[in-house]
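Every protein chain of the complex appears in place save one, which is left out.
Just so it is clear, A, B and C label the chains in written order, and each chain counts residues from 1 on its own.
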Amino acid sequence: MTGPYRRPVPSTWWLHNRAYFLFMLRELTSVFIAAYVILLLILLYRLNAGRDAYESYLRFLGAPGMVIFHVIALAAALFHTVTWFNLTPKVLVVRVGARSVPAPIIAGVNYAAWVVLSALVAWIVLRG
Amino acid sequence: MAGTREPFWWSLFAAGGAVAALLAPVQIALTGIVVARGWAGQSFTYDRALALVSHPLSRLYLFVLISLPLFHWAHRFRFTLIDLGFKWGRALVAGVCYGAAVAGTILAALVLIRF
Amino acid sequence: MTDPTITLEIFRYHPEQDETPSFRRYEIPYREDWVVLDAINYIKDRIDGTLAYRWSCRMGVCGSCGMMINGTPRLSCAAFLREYYPNPVRVEPLANFPVERDLVIALDDFMHKLREVNPWLIRAQERPLSDGEYRQTPDEVAAYKQYSMCINCMLCYAACPVYALEPRFLGPAAIALAQRYNLDSRDQGRSQRQAVLSSEDGIWDCTLVGECTVACPEHVDPAGAIQRAKLASTINWYKRVLMPWGGR
């Protein structure tokens, strides 16, 4: 008599199934976003330190390796945006009478806000 | 009572996730690619950047943009480590992750206050 | 023309004889209108009486026939062979649960957790039967109805990697059922369920993988239930911290 059998869970479980893999990717987008805000923080620090420090840092950011990193980070950020907006309706259930507001509408409002905000930020930064 | 602090971390995670979802793509595209490749022309010279960042609203904006996504990262990373089998010391994992986010937040405040 | 056949590869484990499980292959007639459960019943009746599994209603409502079918948690009475034919079908017990024998999993853990969330209507004051029913408008019913549809089939637990890694996690169905009562306009027991929900292995363990909702045959959306519980708990927490004088 050996009793109930417990199947082991390998630590690579997230590679065995597409949905789990996408979940893991989604979670790891946060690493890229965090890395980006750290780079941004350094940019601000250098800006504060003076013209030379700032410009040398910009040159550092302009190196191909850093640009590749940012392209990847951008892809990660977009993936995060999409997954985040699509999940928002799960957390926020807005009821109007008997029906809750359909998920696509909540997600749609998110996307609209996203477009407006992105345009606003780009305009402020780039207008000069 | 570790359990009772979860709502706090979760709310920072959620706020950070929302900030990142709304702003990270445009920010990365701007400072990481457009500015870095020099495509922004005159708009991001030292003087213009300094003027832009010195505005109190900009600094508030940057503080939020840096701090909250760090908490977002901390929360997700903490659970990712657990999911990957870091079973030992859940408290330690949490301490390191949130600690890093807190440190980043303090640094951001220190940098931004000096403009 | 020979009649078409299909192969089933079935997970076998016998606690009295086996150290580890193995797979056994059965080739059986293929019928367009058969579900996987029909195929398994055919095997049990005609080929191998030793195969153990649970079933009863064969109409997707008793919740007893959940299995991993080609790696996905499904009700075997609602999964048609034609979805897989002519490829073989691999049948395993629901993932993430201890296996009693063959396709039979141990349910004790969920039964315990279900009890923990106090899944019954809690009232400060019971209403006498002679006063008739509580009034509840169709809107108020709609507020919790979805979460009351859970058939306890455990597909969501089999789909949830967090439950796989942390068996103490309260899990999707138990939380959805707690929410079912929390959102019922007749109920006054939210605070009694809160302790369990927001305990160490309650709602906060969930990282919103979301596969529970994908697996759920009843469209309960446990993932949504959990996130809503998180939001509600968080709002409560801030209320308590920021307005300690406010009571509840």
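In the analysis below, a residue touches a chain if its C-beta (ideal position, glycine included) is under 8 Å from a C-beta of that chain, and two chains touch if they have at least 3 such contacts.
By our rule, contacts and distances are computed from a predicted model.
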Chain left out of the displayed complex - its UniProt protein name, from "Acetoin:2,6-dichlorophenolindophenol oxidoreductase subunit alpha", "Fumarate reductase flavoprotein subunit", "Heme exporter protein C" or "ABC transporter ATP-binding protein": "Fumarate reductase flavoprotein subunit"
Omitted chain's touching partners, listed by label: C
Given C:S76, C:N96, C:N152 or C:S198, the one touching the chain that is not displayed: C:N152
Missing-partner contacts on subunit C, residue numbers: 14-17, 33, 44-46, 48-50, 52-64, 78, 100-102, 104, 107, 111, 114-115, 118-121, 126-127, 129, 132-138, 140-141, 144-145, 148-152, 177, 181, 184, 186-187
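One rule holds in what follows: only the chains that are shown with their structure count from here on.
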Rounded Å distance, subunit B centre to subunit C centre (Cα mean): 37
Inter-chain centre distance, subunit A versus subunit B - centres from mean C-alpha coordinates, in Å: 11
Contacts with 2+ other chains: residues of subunit B: 14, 76, 79, 83, 85
Of all residues in subunit C, the ones touching two or more other chains: 161, 165, 207, 230
Complex contact set, residues of subunit A against subunit C: 1-7, 9, 13-14, 16-17, 19-20, 23, 27, 87, 89-93, 95, 97-99
Residues of subunit C defined as touching subunit B within the complex: 161-162, 165-166, 198-200, 202, 204, 207, 230, 233-234, 236-238
Residue ranges of subunit C touching subunit A (in the complex, touch as defined): 13, 15-16, 18-21, 71, 95-96, 98-100, 106, 138-139, 142-143, 161, 164-165, 207-211, 213-214, 221, 223-224, 227-228, 230-231
